[in-house]
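The complex appears here minus one protein chain, its other protein chains still in place.
Moving on to subunit A:
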Amino acid sequence: MPYNIAMVSDFFFPQSGGIESHIYQLSSKLIDRGHKVIIITHAYKGRTGVRYLTNGLKIYHVPFFVIYRETTFPTVFSFFPIFRNIVIREQIEIVHGHASLSSFCGEAILHARTMGLRTVFTDHSLFGFADAASILTNKLLKFTLSDVDHAICVSHTCKENTVLRASLDPLMVSVIPNAVVAENFRPLSYTPSPFDQIPTSPLRTHGYPGHPLGTDLLIAAIPRILALNPNTRFIIAGSGPKAIDLEQMLERNVLQDKVEMLGSVRHEEVRDVMVRGHIYLHPSLTEAFGTVIVEAASCGLYVVCTRVGGIPEVLPQHMTTFAKPEEDDLVVATSKAIAALRSNKVRTDRFHDQVKMMYSWRDVAERTERVYQGITGEISSEEFYGYYPGQGWEASGDRVRSFALIDRLKRYYGCGVWAGKLFCLCVVIDFLIYVFLEMWFPRANIDIARSWPKKQPAEKSRPPTSARSIR
């Protein structure tokens, strides 16, 4: 059964980044599978109104006040009227929010639940529990996720993190990884080169505020790696506040001829940079999934990365060398990787095909579709959530979330001593606004938008439930 799905996030093109491309790829693959998908984001400079992308993907750029790094100002209620209008126009059944830092996403999930729609949330990032910013973000996430029907995380580490942050039932959180468009990350045909080249992109233009990247590690490690392996060259892509430190390091050690700094590289050019090297060094300090290392492996690069966050889950061992986030270990791991490449122990020429088998957006779309089926009740809740006799935690909670206001209030009330009451107040006001809107702007007065003419779904032959149903 095709669904009408609205993806909501602050982050979308023309801004580029992992979340943006995730939303786009997932949406277009879902459209391929016969669903109707629209995207709701805020207006970007030079990008306003309603737009269509390839395949009839419709984008609503809602005018909104942006405070910081393309994140809208969290006003809780002011988004509701226009959101309701869009949802009714497009006959949306499922609202799918992305990224926990996006206030658009949180508000949309709240309003959608008030309107009686099913909601899904995808978390793309990891958060700690220690600092004040994290505490605030986690409280907001709890507010968002208290009433969500299902959450999706990009890695198992991310799932653990989200379950802890939002106090969710773990069975209500699915793990669906990111993917890469393998066709865009093809390796070059093999050309022997006298040097080992190490492209690395520790400095990215887009990132959350305070998102730590291991540039310090890189600054410390590069001179030592070069001293140990004189025939090595580095290519560094990306820009950021630490770029100046990196340049200073180069000048201090006179390494300009061995290290090439490219500045920020556009996403479509990443492949061209990557195929120039043999090893991809990724000294990140935290990462939920690390799409870029999959892209690197797809380009046929051997990957050296730090063992942090969800990175150890992403690639098989024969494609990667892991290092601790320590300078010494990073140097050792990189030298080991160079030695392994030199001795031809690593068959990097096979990586592309292997990665192509591991990750594809079509797979992601299929698995997401199963989530949609689970929350709309097309798959019975028992089959979707499973039951585990003797494990004692199947009875906990209402996984099929009812829309009754009193049930919703109960869920919000449990969020905290003060926060629970505040959240309940918000929900009640939201409900009153909804009633008000229904009276003053009745549904009958809102036109129904015509859908984009559908292609025939590509593969009707394979019913989507067959492969992933286990029993």
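Just so we're on the same page, contacts are C-beta pairs under 8 Å (C-beta built on N, C-alpha and C of every residue); 3 or more make two chains touch, one makes a residue touch a chain; residues count from 1.
Throughout what follows, contacts and distances are computed from a predicted model.
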Hidden chain of the complex, named as in its UniProt record, picked from "RNA polymerase II holoenzyme cyclin-like subunit", "Elongator complex protein 4", "NEDD8-activating enzyme E1 regulatory subunit" or "Phosphatidylinositol N-acetylglucosaminyltransferase": "Phosphatidylinositol N-acetylglucosaminyltransferase"
Full-complex contact with the absent chain, from A:T41, A:T114, A:T306 or A:T334: A:T306
Contact partner of the left-out chain, one of A:Q317, A:N344 or A:N445: A:Q317
Contact with the hidden chain (one of A:I23, A:L126 or A:V148): A:L126
Hidden-chain contact residue, picked from the options A:L140, A:A220, A:A340 or A:L405: A:A220
Residues in subunit A touching the chain absent from view: 126-130, 150, 152, 155-158, 160-161, 163-164, 167-177, 212, 214, 216-217, 220, 223-224, 252-253, 283, 285-286, 288-289, 306-310, 312-318, 324-328, 354, 357-359, 363, 366-367, 370-371, 384-386, 389-393, 396, 462, 464-468, 470-471
